[in-house]
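Below you'll find the structure I mean.
Just one protein chain is left out here, and the rest sit where they should.
Residue numbering begins at 1 within each chain, and the chains themselves are lettered A and B in the order written.
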Amino acid sequence: MKRKTISLILLTAIFSALLSACGSGSDKNTIVFWTPLTGDDGAYMDQIVKEYNATNPEFKVKHVITSDMYTKISTVINSGKGVPDLAIIHADRVPGFVKQGVLEPLTGVLSAQPELKQDNYLPQAWSTGTISGTQYTVPLDIHSNVMYYNKDLLKKYNAESFLDDNIVTIDEMLSLQGKLDEGDYVVNDALLGWVILAQVQNLGGDIQQDGKPAVNTEVMKKAFESVKKIADAGLMTPFGEDGYLMFQGGHVLFSTDGTWSSTAHAKVEGLNFGVTNIYSPTPDKFTNRASSHLFAMLTNEKRTDEKEQGIGAFLEFIRQNSMEWAKAGQIVASKQVIESPEYKNYIQSFFTSDEKEIESLYIYTYEHYPYIAEAVDTYCADIVRGNVDLDETLATMQKFVEDKIAENNKAAGQ
Amino acid sequence: MKKRSFTPYFFIGPHLILFIVFILVPTIYGIYASFTKWNLLGDPVWVGFENYKTILFDSTSTFNAQFMNGMKNTLIFVGLSVPILIVIPLMVAVALEHKKVKMKGLMQSILYIPGLISISAAALIWLLIFNKQLGITGNVFGSQIPWPANQPYAWIIIIVITVWGGVGGNMIIYRASINGVAKDLYEAAEMDGAGSIRKFTSITLPSIRFPLIYTFVMTTGGAFNVFGQPLMMTKGGPQQSTHVLMMYIRQLAFGHGESIAGMASAMAVLLGLVILVISAMQYYVMNRNAS
């Protein structure tokens, strides 16, 4: 009896393994397309790919979602096999990938598809992929840090006028001091690092100077201090509490999270919300720190010219037919899509409603931006809550970024 | 005689081959990488002991600060979690061994179930429970402090989720071991009028000493590798006071910016050496006392 069971298991094992060994191997007429789009985003992209394949293109697209795409990319680049034909990467990866020779220029693809050009996309989404005059990416979207507001609470506290000029200033927020019921707050600390990086722009600064990282600067200090004022006044959701959930729970006027959260907020019954720009220390300027999903080709010698043409056709299809992507809450990059009347139904159309709004979507393209963002994310909460000394911490952050950059240069043999 | 010389290969050979291919070779590569600068994409550039020098001796370096802070926090975690992960399962196993206790299977299952739940779902559940507005710390216990952002609560919630998810494994090992202790030993001891504590120290403990060594060594080794619980529960805060070494290592190797894999490997090798020394000491001390 026992032996029978064991041999049965063994047999099944061998048989199934044989089965799974055959039948794989990717078709040379298939475009293997990797994306990090997990969750609902992946389902929307699946739908777009399905629609494209239904047009019976010469090269069909196979969409592969991976939950850890960048690690996977380093494994296939190292082994040189299994490199996908097309991938979606994030804006902050582009400079590093180009420097490391991981991306292939899209020159061939673009020359065959005349409509894949800067004029047809949101300008900053396109230019993120331009390195030294060569185009490496075509954008799918811009996803940005935005500020949601709770309509009912704004009304309750008579703060609807804050929204008039589309800039909620820090002073306006501070004017609510002492007027809130216990347990209510003006703003939460979701994506606080992105908010800080937006303030750096609002204050007219930058995170680099002549290619060198600039973290320990007067502007950065001012950016932190201006946000800290809100926390000091007791208007920010308490340190360590989940401000995102508190906004959904209806206790916070403003939530500084991302474009993509609108779908989740919409699922919370009774939450009556709208969207506007991230708050600013000045009534003259507003910035929404953004990133972008970009189509790119990882270096792979085996990719044929014909396949590149197929990729071009797919990207052109996306340019014309990515309304589906608006459902994910993202700001679609193709002008044809955002200019169509249907797009107005989506809450994020606010950010492409005029030139000034489009300009406010700011994508950092500095080569070492990821390290700076990491430093800001690591330290921002403790700075804003006054748990650490600002000057000292800024010096630590500057050193943090410089040490990491120094390692890269050595790795590149420089 | 000739036949016997082949025997060892039959028993340990298959595993030895698997070990060489799937553990030894990758580990050697990892150690090699610790002597290089490497971004995971290009070829590693040999730099000798430079990474180690920076990590251990360059007190101005970010990597030195990260290693020291990470190692300190990891040691705190090991010191807090390992004793609990040994003692509670042992007490449970002994209590479940009590002849008069009923519903053993049910209670054993309840204690084991958390170990089956994925860390991300477990963290979500516990974060809701420890949430001041939505959970029990504020609503039931009236605590006004957000636990994940304040010490010592940040450590407490990390230890709570670790212990909650972690006692099951050791409990089962103890259960299986204690069950193997001959019942007549206990009966004889009872005849001699031995109490529960006497029975535990003079029969149970010695009988399960070898599995006990195993749980000590492996629980400690596992605790040194911790990163999921602090990552999910506190993100290393407040002020990086729960930022464990493995979190720094993973951020260096697989973070958002260009990978600093050589430095990460060097930290991992140093962590491995610490685990090696401590587990060797544990084994040596316990094994000597056991025999």
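Please note the rule applied: a residue touches a chain if its C-beta (ideal position, glycine included) is under 8 Å from a C-beta of that chain, and two chains touch if they have at least 3 such contacts.
In the analysis below, contacts and distances are computed from a predicted model.
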Chain not displayed: protein name in its UniProt record ("histidine kinase", "Carbohydrate ABC transporter permease", "Transmembrane sensor" or "Response regulator transcription factor"): "Carbohydrate ABC transporter permease"
Which residue of A:75, A:158, A:177 or A:409 touches the chain not shown here: A:75
Touching the absent chain when the full complex is considered, from B:51, B:133, B:162 or B:239: B:133
Residue, one of B:65, B:80 or B:111, that touches the chain absent here: B:111
Where the missing chain touches chain B, by residue: 4, 7-8, 10-12, 14-16, 18-19, 21-27, 29-31, 33, 38, 40, 88, 91-92, 94-96, 98, 100-101, 105, 107-118, 120-122, 124-126, 128-129, 133-136, 139-140, 164, 169, 172-173, 175-177, 179-185, 195-196, 207-211, 213-214, 217-218, 221, 224-225, 246, 249-250, 253, 261, 264-265, 268-269, 271-272, 275-276, 279-280
Footprint left on chain A by the chain that the document does not show: 6, 9-10, 12-13, 16-17, 20-21, 24, 32, 36-43, 46, 64-68, 71-72, 74-75, 78-79, 81-82, 244-246, 248-251, 258, 260-261, 263-264, 267-271
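The working rule: only the chains that are shown with their structure count from here on.
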Touch list for chain A against partner chain B, complex: 70-71, 74, 77-78, 92, 96, 100-102, 183, 238-242, 245-246, 249, 251, 368, 370-371, 373-374, 378, 381-382, 387-388, 396, 399-400, 403-404, 407-408, 410-413
Chain A partner contacts - residues on chain B that touch it in the complex: 37-42, 44-45, 47, 60-63, 127, 131-134, 146-150, 236-240, 251, 254-260, 262-263
